[in-house]
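Here's the structure, in structure tokens; my notes come after.
A single protein chain has been omitted; all remaining protein chains appear in their positions.
Presenting subunit A:
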Amino acid sequence: MAGKTLFEKIWEKHVVTTVEGGPSVLYIDRHFVHEVTSPQAFDGLRNRGIKVRQPQKTVATADHNIPTLGQDQPIRDELSRFQVNKLAENCKEFGVPLYGLNHPWNGIVHVIGPELGITQPGMTIVCGDSHTSTHGAFGSIAFGIGTSEVEMVLATQTLLQNKPKTMRINIEGELGKGVMSKDIVLYIISQIGTGGATGYFVEFAGSAIRSLSMEARMTICNMSIEMGARGGMIAPDETTFEYIKGREFAPKGADWDKAVEAWRQLPSDPDAVFDKELTFRASDIEPMITYGTNPGMGIGISKSIPNTEDIEEATRPTFQKSLQYMEFKPGEPMLGKKVDYVFVGSCTNGRIEDLRAFAQFVKGKKKADNVTAWIVPGSRQVEAQAEKEGLRKILEEAGFEMRQPGCSACLAMNDDKIPEGNYAVSTSNRNFEGRQGPGARTMLASPITAAAAAITGKITDPRDFL
């Protein structure tokens, strides 16, 4: 009998029962909740007259809808304020721990879970947010769900799920200069497309992945949804254990030793078989930039936008619509294109390492006058750490302002909207039409590619400065 994959080991351990001919009832270890996708679920519980089954396995934060300036003031936008207050009321009524606005642990849900040690290997983790896949970087099964499913988990701590197929994506070899983990994931998506992993749970592996820090691994797993995957994961190793050790909710003392021993059993067996396996060479990856309106429309920064003839015929109308929105032409180079906004932040690239990389790059340089830059830490703890390390000072000296934590311009639910027609280089995860504000044009990139754009005011290869 073939060995088991990381995914199968965790999945099998969490199946309560399987419906005949149908989905499995999967037990959920941790459920993250935020203000946007939960109010209707709490209403559902009230309508049914039931409680949250395991409030202590549930953690809530306000992140999507909060301002990134003046967080000590009441939220000005009435609907946002109502929604954030609603979350607080619901958490109080149902006994769910809440790290709301101004709590020292507040931040983007996928940043605070790992930094508090709530996210651990071998767990099943869900949240009403597609970027829940971030937590898979620790070797857990983590995925996004809809609001009906949020209600399902609140009510029963389980979820009806069909077992997805398994895929392994290997990145082998050494990464080139100036290539960050964001570039790896944008490269993979550019190769397999936004539906390339639909129906699969992806394990990222290979020597290039093993060499990455936890922050960098989170960036990759975070964007596995952008290739359509149910989720992404990376086998836990010493890097993982080192990151978790000593954090607030991490196991302590003898429990720690026991936990690590169990976590060491999780990696896929050498003879495990995946339904699909892909391998890419790290040396083929250069700093990436997107030119279109989905994350699969990315190219190496030195390359040109594809010509229409290179696009599959059925996809051409979509390709043309996309370039029309961006006001780009087929075959044009990306280097030198003007940039109006730079956004550094989000659950993809809003962690301390991202801020460090950006700050180190801009240190001693000056922001271009034509660029408005928003540097938004992923959490209060990231903000505090950046302060402690002197990053804020470096940023300010280079002409940048660090704002308060939240999802911010990644989805522009708050006031952080890129104005219509403007071009933004963004470290976030989606370049969909209007994602960063109605009419906004987004180019996804790594923190240092964003830094190079912020300094020069145009799309620039960050390697020119290294």
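Basically, a contact is a pair of C-beta atoms (placed from the backbone, for glycine too) under 8 Å apart; a residue touches a chain by one contact, two chains touch by 3 or more; residues count from 1.
Simple rule for what comes next: contacts and distances are computed from a predicted model.
Peer 1: Looking only at the UniProt record of the hidden chain, which name from "KipI family sensor histidine kinase inhibitor", "ABC transporter ATP-binding protein", "3-isopropylmalate dehydratase small subunit" or "Sulfate transport system permease protein CysT" is the right one?
Peer 2: "3-isopropylmalate dehydratase small subunit"
Peer 1: Given the contact definition stated above, which residue among A:S213, A:T318 or A:Q360 touches the chain not shown here?
Peer 2: Of these options, the touching residue for the absent chain is A:T318.
Peer 1: From the list A:V36, A:A259 or A:V425, which touches the chain that is not on show?
Peer 2: Of these options, the touching residue for the absent chain is A:V36.
Peer 1: Given that one chain is not shown, which residue among A:G128, A:G206 or A:G232 touches it?
Peer 2: The one listed residue touching the chain not shown is A:G128.
Peer 1: If you put the missing chain back, which residues of subunit A would it touch?
Peer 2: 16-17, 19-23, 25, 27, 36-37, 39-40, 43-44, 47-48, 50, 64-65, 77, 79-80, 82-83, 86, 128-130, 144-149, 151-152, 155-158, 160, 162, 164, 194-195, 198-199, 225-226, 228, 230, 294, 296, 314-315, 317-318, 321, 411-413, 420, 430, 432-435, 438
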